[in-house]
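Accompanying notes for the structure given below.
Note that one protein chain is taken out, while the other chains of the complex remain in position.
Going by the order they are written in, the chains are A and B; count residues from 1 in each one.
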Amino acid sequence: MSIEDFLGELPLVDHHVHGALRDDVGRDALERMLTESDRPIPAGTTQFDSQIGFAVLRWCAPVLGLEPHASPEDYVRRRTELGTAEVNRRLLAASGTGHYLLETGYRGDDILGPAEMAAAANARVDEIVRLEAVAEELAASQVSAREFVRRYPEVLAERTADAVGLKSIVAYRYGFDFEPHRPDGSEVEVAAGKWLRTTEEAGTSRLDDPVLLRFLLWSGIDRGLPLQLHTGYGDPDLRLNRCDPLLLADWLELVEPSGVDVLLLHCYPYHRHAGYLAQVYPHVYFDVGLGINYTGVRSAALIAESLELAPFAKILFSSDAWGPAELHHLGALLWRRGMARVLGTWVADGDWAATDAIRVAGMIGGGNARRVYRLPGGEGAAR
Amino acid sequence: MSIEDFLGELPLVDHHVHGALRDDVGRDALERMLTESDRPIPAGTTQFDSQIGFAVLRWCAPVLGLEPHASPEDYVRRRTELGTAEVNRRLLAASGTGHYLLETGYRGDDILGPAEMAAAANARVDEIVRLEAVAEELAASQVSAREFVRRYPEVLAERTADAVGLKSIVAYRYGFDFEPHRPDGSEVEVAAGKWLRTTEEAGTSRLDDPVLLRFLLWSGIDRGLPLQLHTGYGDPDLRLNRCDPLLLADWLELVEPSGVDVLLLHCYPYHRHAGYLAQVYPHVYFDVGLGINYTGVRSAALIAESLELAPFAKILFSSDAWGPAELHHLGALLWRRGMARVLGTWVADGDWAATDAIRVAGMIGGGNARRVYRLPGGEGAAR
Partner (left out) sequence: MSIEDFLGELPLVDHHVHGALRDDVGRDALERMLTESDRPIPAGTTQFDSQIGFAVLRWCAPVLGLEPHASPEDYVRRRTELGTAEVNRRLLAASGTGHYLLETGYRGDDILGPAEMAAAANARVDEIVRLEAVAEELAASQVSAREFVRRYPEVLAERTADAVGLKSIVAYRYGFDFEPHRPDGSEVEVAAGKWLRTTEEAGTSRLDDPVLLRFLLWSGIDRGLPLQLHTGYGDPDLRLNRCDPLLLADWLELVEPSGVDVLLLHCYPYHRHAGYLAQVYPHVYFDVGLGINYTGVRSAALIAESLELAPFAKILFSSDAWGPAELHHLGALLWRRGMARVLGTWVADGDWAATDAIRVAGMIGGGNARRVYRLPGGEGAAR
């Protein structure tokens, strides 16, 4: 079997992804979901003129029954004609993803929940729970600071009874240059009191206090599930230079004795740094999702760069798709295509054995996720 | 029409460039203008043994009537034989650049001014004015601190009456880790007083006070013209790690409401960071000029890396040439050659449509600059 054929048929485990869109969208709304910018599309430009825009028109158009390289107008017209439910069904099915680990903590009302995703994609879905979302829900329930500190671990345990992993967005809310140690209880209680007063007064519940963010992280470590961290590239709510995973080294060393695995998500443009951490720390893993979608045809180069220092057992596949099912589809398609190109070249040049290429593709496409998250079929991946 | 043919004939807008040499130069002087180092060429080495040196001998030699890969000796001899005026004429004409946006603030006596460049290149020339140069000229006119603060915006307005853009070298004079807010008037006046005394005593006028540099930047924003910022790679007068454009994020957000476009120049090795900023902020643009020249045959890889996150409407072409017309010529030639190779591969592999490749080449080669700087022919670039 060729590496291309193997990759074409491999049922993927998408270890970090969000739900597909619930409602129909027009062109402007669609364009705004094809960028990490939270600003309006600049006048006189279109987000279709980008790597991800070109990839949508090239690869998703045929799934909707259009020619490759359709015009944006034709594409949006066809999308509307089919309706979001049918668009979801087609693009999710064509992605060949067999198992989604769905992170449910961001704008959940706009997108499909776990059961709906499972139905729309005809695939298995497990849940990843966002630490900050659980804290913000708890804060909305009128708890005192002391109760917040006491109850958060309990609520987290309840909320994650059936989850397979946790996620933190400390990168967005503060950055990775946080004090790495576990904060003590009184420190946390003071910070919680301040935050709860602020949220009550302001009518908002955005948690961005660094002491509380650390409390959440360490509570997550105590919970014992694999912990995902948003890393690198994201919307301008973050400061990219403070999301370099190298800043996490001290914290990673403190976490190491717990035995909890840490999964660095996305990582662009710091994916080589993530590969370094994945080599030197036994509990560190990473993926280059998000970047694969957004760099379109350049994703093959990104994939190649991700295959340098990290042992192959430490690299995972994700799409980080949120919303338009184009993102779920492209995440899988561009990964398959990029892996086939990169690994295929190495085999053709005689550097890699074909059987090894197939084995590594299977590890990154699903085997590693099954092992780390203890999913069905996750035993015995090593040779 | 093939993408190669299209690129070969495209009249470029070089949106950041300086004048060509005025006088003849010998081998040592020429070598020292083919590096960003301001030090003598190390004994036992030659700057011709570098990517840019090899590119000169490969691509400029034929324009001067020599074989490709001429020896440095033959090349310098032929250059001297022809004389700088003829060398300029040949290399500028062969570059196929139709419109230069000429930055006039650096060692203007050694190079051609706007009218001379227009004549030598038989091309249109508009001016970009350097904020720091205007301030240093004003300081030399014996103003008081109070007058400096009051008059700088007026003098800038006069000096830029016919200019199409501004330029700042805060990267050289301080770094991008400056306090981002607009400084208040009294703070500026104190800083100006101190600087004017120092310049008088020292007989120099180099402006490197961070408060004054911020005052210039914000005065530039008030002027309302597109603002270019030296970013990344340059001579050792700067500290490269303090020229990472990600350090500008807070300042960019403060500038955003003004509606002024910010153009990050060069950016190597932080061009992926620049691409990120260009995606998430509507008013941010960038180029990979300078790096294209200095990396020679590797410029195709650099161009490919610049085509990742940024929407294609946010990327521009420049040479950043200063002095030897080899730099003006190579900036254009290596960009055309690199774009043809990169985009041509994507078309051949079926990832991009040929018509899109041609359209994107036209946007980056000139269309985007015409839109941002409101040059003739700059309307309606979006599809």
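To be clear about the criterion, a residue touches a chain if its C-beta (ideal position, glycine included) is under 8 Å from a C-beta of that chain, and two chains touch if they have at least 3 such contacts.
Since this is a predicted model, take the numbers as computed values, not measurements.
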Would you mind spotting which of A:31, A:244 or A:320 touches the chain that isn't drawn? A:244
Determine which one of A:3, A:188 or A:307 touches the chain that has been left out. A:307
Options B:233, B:286 or B:335, residue touching the unrepresented chain: B:233
Residue of A:148, A:178, A:276 or A:373 touching the missing chain in the full complex: A:276
Interface with the unshown chain - residue positions in subunit B: 35-42, 44-51, 53-55, 58, 68-69, 72, 233, 235-236, 239-241, 268-269, 294-298, 301-302
Considering the whole complex, not just the chains shown, which residues of subunit A touch the missing one? 244, 246-247, 249, 253, 272-273, 276, 279-283, 304-305, 307-314, 346, 349-353, 355-356, 360, 363, 371, 380-383
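Quick note on the criterion: only the chains that are shown with their structure count from here on.
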How big is the gap, in whole Å, between where the Cα atoms of subunit A centre and where those of subunit B centre? 37
